[in-house]
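Left out: one protein chain. Kept in place: all the others.
Chain nomenclature is as follows: A and B, assigned in order of appearance, with residue numbering initiated at 1 for each chain independently.
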Amino acid sequence: MTELTSTSPSQEDGHENTPAKLGHSPVAPIPHRLRVTDTDPKAARRAERQVASMFTLSMVFIILAVIAYATIDKFATIYIPVLGEVGTSNVVLGLTFGIAVFLIGAGAIQWAKKLMPDVEVVQERHDMVSEKSDDQLAAAQYERGKDESGFARYKLIRRSLLGALALFPIPLVVVLRDLWITPADSPSPTEILSETLWTSGKRIVSDGTYVPVRPEDLPVGGLVSALPEGIMEVQEEEHNMNARGKATIILVRMDPDQIRSQQGEGWDYNGILAYSKICTHVGCPIALYEQRTHHLLCPCHQSTFDLADSGAVIFGPAARNMPQLPISVDEEGYLIATQDFAQPVGPSFWERDRT
Amino acid sequence: MKFLSARRRNPIVAVILLIAALGAVGITFSAVSNIQPAQAALGTQTQVEEGKKLYLEGCSSCHGLDAQGSMNGPTLIGVGAAAVHFQVATGRMPLAAPGAQAVAKDPIYNEEQVAAMSAYIAALAPGPAIPTAEDLDYSGADVAEGGVLFRINCAQCHQAAGQGGALTAGKYAPNLMESTPQEIYEAMVSGPQSMPVFANETLPIAEKQAITSYIMALQEAPNPGGLSLGRLGPVTEGLFMWVVVFAAFIAAAVWIGIKAR
Partner (left out) sequence: MSTTADHPVEKIGEASAQYVDERLGSNKFLGRNLGKVFPDHWSFMLGEIALYSFIIVLLTGTFLTFFYNPSMVEVIYNGSYVPLKGVQMSEAYASSLNISFEVRGGLLIRQMHHWSALIFVAAMAVHMFRVFFTGAFRKPREFNWLVGVGLTALALGAGFTGYSLPDDLLSGTGLQIIRGILQSIPLVGTWAAFLVFGGEFPGTDIIPRLYAAHILLIPGILLALISVHLMMVWTQKHTQFPGPGRTNDNVVGYPLLPVYMAKAGGFFFIVFGIIALIGGLVTVNPIWIFGPYTPDQVSAGTQPDWYIGWLDGALRLMPNWENVIAGFTISWNVLIPSVIIPGILFTGLALYPFLEAWASGDKREHNLLERPRNAPVRTGIGVAAIVFYGILWIGGGNDVIATTFNLSFNALSWTLRITLIIGPPIAFLITKRICLGLQRKDREKLLHGYESGRVLRLPHGEFIEVHQPLNYKELAVISAKEDLAVLPAPEKTDADGVRNPTYRVDQLRHKLSSWFLRDNITRPTDAEIEAGQAHASHTAALEAPLNEYELQDEDPVGHGGVLHHPGMPMTNQEQIDQRQ
């Protein structure tokens, strides 16, 4: 090793050497070890067989994959240790196809590593900057163009052209206005965001079963995800879930003595409180209600609200209380809203506090 | 129909409806209130006494000598037999150590003792009873409907695949993959610890059975796509991608770069 290390870097600038192959010159007279496959023909044969068998195995696996596709029932499952009970078709197809493709790659790499020359070669680089003559040629062409077009001379043409080019994209932007198709009398976004289906006397039905809720149905510590009555009809009519996304609420019941504050006088009904289910941060639905602490936690960004205290924010990135819905019961004893939310539900927006 | 709609606004109709509603409420209430003494009576007097003894030994230091509650534990009056069975049979009570919440572990009391304690607490005041075999039979339930109800009522805390999730200040909603139908039912009616109560009035027994059948389906469900990664969603997927898949690519790249011998 010692005599090799004495080669100083300055001596290693091998790019002066005459190219041995097209466009290449070897990397300087630095040592290069031959591989076993370079010196031992048996080893080379072995490597050849290894590479060839990888390619052959790949073919076998591809055939297996096709057979698996044709024969395995798509609903069959199989128990495999570590993986558990898994879909047979998916696993077998993935394995056979994956292995087949992997083997092509591994074979090619092995071929390159063991049998193709592992002599590194040198190629010259050239500065990216253009030759002087090319530079001048480009400049001359530009001058000719400027001259022949008269771009510099015809001031009026030049300015009007620039103006026209600046204006032409405008319609392409303007047409984006109707990404939201609005009829002439359509309410503004602010109005839309500020109104929900809740009106005075609207019954509260539980989500999923759509049965009206009575106060006595809800024990202390209870939680019900709820919606306004008739939500399904509205959804049917509008063919979307917009109304649901705004009107969804949760009903919780706590000991009336534990309610420290509310957003309005008497907005509860015997300890039953109704709050919007849509987080005031960025709008995830929340119903992670801890009945002991009366905390409501958003699973998306962990804003935490105290429902016993006007829905105030006690942790996390939300800035606003959860909007409370004032409730009462109708003469038949079902829970109803007494008015719409006093503030827009869901995330803040620019015009929110102007409503 | 015209006949009906024409008369719907008649004030007399309202009165009749009101009376009918009151009647219905009354009948329902008497039916419900009849059930509870009957179920409470399931515990024999000896069981109640045995339960009281066990209670005084094992529970009263936190929940008070008369189960009235103390600084260290809530009142147990009115929590019902279901709550006792859930807490004690899953080993959550008695508490092993103070912490954010009680942790499920091997139960300390045997079935008989749990039954005795349940009887004692149920005898103090009516509360949700231990479900009968009929209540728990979910064989006729619609699993897909259960899935919808699960996502509305349960997934927010227990996660869509029932793997559990974080609550505030170190509390958590437990994983449901080992839960039995009885535990699920009892948890819904009694609202243990942070969990709200899902009473039979807003979530009837049939729907509870549907939810149970969905949770059971989740427990038994195979993973058609292969290794489940805990069904925890993108966090474990991302972790797996970096730690295993990307590491495999780097290993392959290094192998390609190494000179052969």
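Here, a residue touches a chain if its C-beta (ideal position, glycine included) is under 8 Å from a C-beta of that chain, and two chains touch if they have at least 3 such contacts.
In this text the structure is predicted, and so the values were computed from the model without any measurement.
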Problem set entry | Contacting the left-out chain in the complete assembly, out of B:F86, B:Y185 or B:Y214 | B:Y214
Exercise. Which of A:E124, A:E148, A:D185 or A:E265 touches the chain that is not shown?
Worked result: A:E124
Problem set entry | chain A, residues in touch with the chain not shown (by the definition above) | 1-2, 4-10, 12-15, 17, 20-24, 26-36, 38-39, 69, 74-75, 83, 86-87, 89-95, 97-109, 111-113, 116-125, 127-128, 176-177, 179-182, 189-190, 192-193, 207, 225, 227, 239-242, 244-246, 248, 277-278, 281-288, 299-303, 313, 315-320, 346-354
Seminar exercise, completed: Omitted-chain footprint on chain B covers residues 100, 142-145, 147-148, 151-152, 155-161, 163-166, 168-170, 172-173, 214, 217-218, 221, 223-229, 231-238, 240-242, 245-246, 248-250, 252-254, 256-259, 261
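Criterion: only the chains that are shown with their structure count from here on.
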Exercise. Just how far, in Å, is the C-alpha centre of chain B from the one of chain A?
Worked result: 33
Exercise. Contact residues on chain B for chain A in the complex?
Worked result: 14, 17-18, 21, 25, 74, 148-149, 152-153, 156-157, 165-168, 171, 173, 191, 193-199, 201-204, 207, 222-228, 255-256, 259-261
Exercise. Can you list the chain A residues touching chain B in their complex?
Worked result: 33, 35-37, 77, 82-87, 90-91, 94, 109, 113-114, 118, 206-209, 211, 213-214, 216-225, 252, 285-293, 295, 297, 299, 302, 304, 315, 331-333
